[in-house]
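Working notes, beginning with the structure itself.
The complex appears here minus one protein chain, its other protein chains still in place.
The block that comes next holds subunit A.
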């Protein structure tokens, strides 16, 4: 099989990508794999994903052993639990909450793939650990509402919302002051 990128060298790197059930196969030579970014990180990423979802074709990744050049990213290590980035990609699991901070720079592409392009939380906020996030989210929502009301020229309602925002802002300032 020839490389589908350069159509010259034989394809030695075979990838199966599955995104939300859509399966695409990539057959390229080592050089093109590096150029097109099918390098180390995307191998471990795919490896990780296939491990996560128990895809049958996980084995199809196996034959092209990942190019062995190890970028420094692989040496990141979580100061709390000691897990390295490489271990994380191999087992597909974080070791502790701190890992999320340690590997933060590397996580967006992973989350995007797993969660259909999403990288940030948009749901429930716990009462204790959430701090004043509740208040801040509420202010955000009210500001959004305020814009909508102004656009619709519902000024009376808008004035009410504006006052609510002021009150919340004050509350926020007080809380932040109180926390030191």
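Operating definition for what follows: a contact is a pair of C-beta atoms (placed from the backbone, for glycine too) under 8 Å apart; a residue touches a chain by one contact, two chains touch by 3 or more; residues count from 1.
The rule is short, and it goes like this: contacts and distances are computed from a predicted model.
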| item | value |
| --- | --- |
| Omitted chain (choose from "ABC transporter permease", "Heme exporter protein B", "Cation acetate symporter" or "Protein-arginine kinase") - UniProt protein name | "Protein-arginine kinase" |
| Residue touching the undisplayed chain, where the options are A:75, A:118 or A:148 | A:118 |
| Residues from subunit A at the interface with the omitted partner, ascending | 20-21, 48, 52-54, 80-81, 83, 91-97, 100-101, 107, 110-111, 114-130, 133 |
